[in-house]
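Only one protein chain is missing from this complex, and each of the others stays in its spot.
Chains: A, B, C, D and E, in written order; residue numbering restarts at 1 for each.
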Amino acid sequence: MVSAGEKPAAGADEYDYEYFNVSFPQEYVAHVEINRPEKLNAFVEKMWLNISTIFTRLSHNPSIRAILLTGAGPRAFTAGLDVQAAAQPGSIINPTNPSADVARKANALRRDILAFQACISAVERCEKPVIAVLHGISYGLALDLSLACDIRLAAADTAFSVKEVDIGLAADIGTLSRLPKAVGNASWVKDVCLSARVFGAEEALRVGLVSGVYKDKGAAVAAGAELAGVIAGKSPVATVGTKEILNYSRDRTVEDGLRYTAVWNMAMVQTGDVKDAMLSGLRKTRPRFEKL
Amino acid sequence: MVSAGEKPAAGADEYDYEYFNVSFPQEYVAHVEINRPEKLNAFVEKMWLNISTIFTRLSHNPSIRAILLTGAGPRAFTAGLDVQAAAQPGSIINPTNPSADVARKANALRRDILAFQACISAVERCEKPVIAVLHGISYGLALDLSLACDIRLAAADTAFSVKEVDIGLAADIGTLSRLPKAVGNASWVKDVCLSARVFGAEEALRVGLVSGVYKDKGAAVAAGAELAGVIAGKSPVATVGTKEILNYSRDRTVEDGLRYTAVWNMAMVQTGDVKDAMLSGLRKTRPRFEKL
Amino acid sequence: MVSAGEKPAAGADEYDYEYFNVSFPQEYVAHVEINRPEKLNAFVEKMWLNISTIFTRLSHNPSIRAILLTGAGPRAFTAGLDVQAAAQPGSIINPTNPSADVARKANALRRDILAFQACISAVERCEKPVIAVLHGISYGLALDLSLACDIRLAAADTAFSVKEVDIGLAADIGTLSRLPKAVGNASWVKDVCLSARVFGAEEALRVGLVSGVYKDKGAAVAAGAELAGVIAGKSPVATVGTKEILNYSRDRTVEDGLRYTAVWNMAMVQTGDVKDAMLSGLRKTRPRFEKL
Amino acid sequence: MVSAGEKPAAGADEYDYEYFNVSFPQEYVAHVEINRPEKLNAFVEKMWLNISTIFTRLSHNPSIRAILLTGAGPRAFTAGLDVQAAAQPGSIINPTNPSADVARKANALRRDILAFQACISAVERCEKPVIAVLHGISYGLALDLSLACDIRLAAADTAFSVKEVDIGLAADIGTLSRLPKAVGNASWVKDVCLSARVFGAEEALRVGLVSGVYKDKGAAVAAGAELAGVIAGKSPVATVGTKEILNYSRDRTVEDGLRYTAVWNMAMVQTGDVKDAMLSGLRKTRPRFEKL
Amino acid sequence: MVSAGEKPAAGADEYDYEYFNVSFPQEYVAHVEINRPEKLNAFVEKMWLNISTIFTRLSHNPSIRAILLTGAGPRAFTAGLDVQAAAQPGSIINPTNPSADVARKANALRRDILAFQACISAVERCEKPVIAVLHGISYGLALDLSLACDIRLAAADTAFSVKEVDIGLAADIGTLSRLPKAVGNASWVKDVCLSARVFGAEEALRVGLVSGVYKDKGAAVAAGAELAGVIAGKSPVATVGTKEILNYSRDRTVEDGLRYTAVWNMAMVQTGDVKDAMLSGLRKTRPRFEKL
Partner (left out) sequence: MVSAGEKPAAGADEYDYEYFNVSFPQEYVAHVEINRPEKLNAFVEKMWLNISTIFTRLSHNPSIRAILLTGAGPRAFTAGLDVQAAAQPGSIINPTNPSADVARKANALRRDILAFQACISAVERCEKPVIAVLHGISYGLALDLSLACDIRLAAADTAFSVKEVDIGLAADIGTLSRLPKAVGNASWVKDVCLSARVFGAEEALRVGLVSGVYKDKGAAVAAGAELAGVIAGKSPVATVGTKEILNYSRDRTVEDGLRYTAVWNMAMVQTGDVKDAMLSGLRKTRPRFEKL
């Protein structure tokens, strides 16, 4: 069971946020819970700034080897951007720019979009693998955010939607850049991004958006926690390198991927973890790896 | 229902072609029908030149927000290149080059191939989303063409084949460049491209070549028309941007995709459509968007 | 049936290796069998050097148009790297570098990794299509190697694992660079690469790692041999070009793919095979193509 | 001497334009002269549309192997965009868009910019080498245009300026994309693009923007014509290939450049020109090459 | 004249740093002076963290349109990394990592290098153009830093050196990534990077590393300030766009550069600055542009 009340394995005072519960349910595992259930976990600006801080800290936290990301409450992973808040003057889609000049507004908007993107990309940049477990309403930012994670699991009741066209926008926080590389059906990608239609967990599994579907939120979170535990039991040198090389290779030629891998491993193969892992394999024991 | 006889919503006199029916069955929707059913809609040169003209015009036509592409008659979306015509002297695979010099023939061939590719790529370059509905025989150029579309739906009776190796050629009008990015099974891609075997709609759905299969042509075209209607009901600023960013991102790093998105949206977020869409959302009304 | 005893179609004396059986079961088809069944076909250094030699030779062998790659014995395609051998001093993961300097060890490791990668990449560089048929234990190098092949088929009993994290390593011989481009479920790719869990043939088919699953090794090898025969019956100009362009396009923009295709085909369309293939098509005869 | 009155070597009726003189002063050489000297050869929209048509025709004209581009009159190659015309309603920087919506204006502007860029890029896409000879005032579009040429020569009196920042714009017709790759002083590139200062021919030569400076326009045009004659005397298979491969390689990795070169030459080396050129070399005669 | 004592044009309290003087000598111009002259302006960690903060703030400061970067004192722009400080335990090249494991040290080093690079890259990311004026000793980090600037000017006495190989390192803060794209002599780049030899301002000018050389520091700083004033007098919409597009295009194909430019300018051409700049041009007045 994953709960926020356990004794943290790592400097937990750095992990105290209004809209996020950060707990340490197992050794080497962090659990980040989006916690604004009364608003379907909809995001206000403070929340994406916090996302960035939390994952940047976990990235370098030597006590963490795998991270679980979930949404609090029974109804939603997140309903996406809190549109009411976003429509306030001074917000991301309604900037209070004293200038009426289109170019100056454009420049202010570009700064805001890049800053927002960078917050969500902090999850992808986080060295440690991140497992998102989605359930219930999972709209808009739910896609942007979970696509920046490494692994996506879903409860059977998950209702996904790339919602942005319904508010007159091309999604700009990452979905359109990451989705075509995450799933293997370009026709489906265009369909859901252009129609904004809601689709379910089974469809998400079939096209490859998630890699597992579970009967309800409890089962999905339990599966995510178990997988986090498995990954946390591996050499962190191996898992951090695997995440890094997979992300690098996704975007480049196979030749460049191989070359980067060789340079990465010329250092990393010198780790003592290889010997420890091999000996444990022979002795059928559970290896213990130094912190990273 | 989709028919060619309705009153066109936009300058239809520009859309009069021997082998294509262009109609405007719904507001903001164009229907392009390949119309050479007595020859299984096989393509002669005039047809790919027309494809380019039609989609270039629709791209900038402010009355159009979504396009449906189908094949006339019960038997074929298209059987591909009209091989008899193509084997005539002076044609694409049998150029009448007075020179016997290999290099000069090569240069003439390169010009022809690039020109042919550019015609088909006009569908991808078209700003507005294009939905292809395939049925019956869908060989060779059927793949090149439908892969340049955004969304692919199929009737259950569709018989697909990447046919080119059977005439001694590597396919050169786009299938080999787009297919590996459209479906998520590289082994299958090589299989069908190297064997030229015929495969059906269910297999196409399973590997991700199409995103929907319907019981017959009628049902498939109806589904395509309905989806076109859904897309045409959205803000064109949002749908045009979504197509553009997805196509850009497919081929580049996630970082470059994000950067391009921010620059795109620094202008596009300033549209009034965002406010209109949000208000309609709150009021549960159908938004009306200005032409693009 | 595929057996090693048949009369070779091509200079078979060049194909005599301790751990590989190279046979020529059909016209234009080579069969390469990994042959160290008593060690579950685990790889020692000599074997990847031989892989490189064999596929480089087959690449230019005019009598070969398709290649089948299988593992000898009932238990394994390959269990991967022979870890015991690899742990010996002087080996890839335990180099005997007289220097204790980290940088010098790193440089020696980089050389070794690049050399090892180049051996496996020889399969991808081989001009002729390669079909891997996996069965039984297929761990670690089994993925690296089969991902460098064009087509992957599997017996129902295949047990796959991206095993490297279990020995403290990010896989470095190609899996992490090729897998994200071979299958259409990025979440699943991260799952199996980070957890090193064993997965079966049906799962491999569902996510797109293989394009066919057969009831047992015999059926799978028979299907692979049949497919090899089909490909070997096509114009080699067409199949070699198809492999080359698909591999080029996988890693680049669609625009670059089209441009490369046009330059490729400006020579290749001048082949007499087009005429031969077309005539055979009209006459319903089996075409004969000159050697390549 | 280069004049427009000579008997054209090729279908000159296709080359009759209000603002351009197209002549054929030597065998295989075309001379395109910008001819609006009373307005310092400033460009109105018709002119860039004509540039595109002219160079697209010359590209495929078998009688042409090299092209000279100059400006009529003593005072200017071109003063750039005709700003008065461009400021008229309906023009490129003052579009008459009935909509006041920023996004819709943006989309219209993007179409216009892409169309304008494509006209100028027609010079780069032209298969045959193009030599620009600049003199006098050479502002704004003079850079965009000459950077799309292959070779730039200048009269000593040339006054260059990347003028766009002085009208509140980042140059968008190619200078900013091509200049950093054309000259070897990134600091100087930023200096002249940000300050819009005028610089002379000697400075242009020193930083590498031009490859020759001559005492006056007459000498520069004569030198350009002589060089055009030299290039026109070579095998067109060789010169067309050289231009294509240099342009491709400029933008890509050396590895990709080599790979493209090999595919290009697998056709082109089969030309009879190699034998002809070699024999002429041995016999000290001037080779004659078939038209391309 | 540039001095630190003038009344700042913008929130100067944010610009108070131990080792940097930040002043505002002209309207819209900031002057950043590296101020540790007693140590030849050698860098300790605090300094590169401050560089990042300063340029990130100036980037978004609406009162700033051009930035001058110089070194205090007569002897050095900067002698580079403070090697004594860097050799202390816990520093960038001598990290106090409690682990002796090579891979863990490697990971800690990678974090440190990426963080250091990001600080220097803040100068390149700064929206506003930056002019570096070098003088005296300009070693190691002097190159990394000035190559992240847009324009490089030098006093005649400048002594440059890519010093890193002399301390056993490949330079890792940007010189090796930016220098090959900044100057047009690849042989010279390898020469100075491999030999670490000292070279002077005239040589730097000849190969294109700087774009101006002045008789002494005073003259060079005055020239830099004048150029900063010129740039600050232009439309900031134009200069910010010019910097952004030049940096983007430097690293990508010409085609991608053009496409990005069109999307950038679809917003930016809508600025009122175009009209203001044109009117000022006609009226021969100095235009006033709104803050950005």
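In the analysis below, contacts are C-beta pairs under 8 Å (C-beta built on N, C-alpha and C of every residue); 3 or more make two chains touch, one makes a residue touch a chain.
Everything numeric in this text was worked out from a predicted model, so none of it was measured.
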Contacting the left-out chain in the complete assembly, out of E:43, E:160, E:188 or E:289: E:188
Touching the absent chain when the full complex is considered, from A:77, A:160, A:264 or A:289: A:264
Chain A residues touching the omitted chain (full complex): 248, 259-260, 263-264, 266-267, 270
For chain E, the residues touching the chain missing from this view: 83, 87, 93, 102, 105-107, 109-110, 113-114, 117, 121, 124, 164-172, 174, 176-181, 183-191, 193-197, 207-208, 250-252
Where the missing chain touches chain C, by residue: 60, 99, 101-104, 106-107, 111, 127, 237, 240, 267-268, 270-273, 290-292
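Please note the rule applied: only the chains that are shown with their structure count from here on.
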Numbering shared by both copies at the chain D-chain C contact, with half separating same from different: same
Whole-Å gap between the CA centroids of chain B and chain D: 34
Cα-centroid distance, chain D relative to chain E, in whole angstrom: 34
Where chain B and chain E are represented by their mean Cα positions, the distance between them in whole Å: 47
Chain C: positions in contact with at least two other chains: 102, 181, 183-185, 207-208, 250, 252, 255, 259, 263-264, 266-267, 270
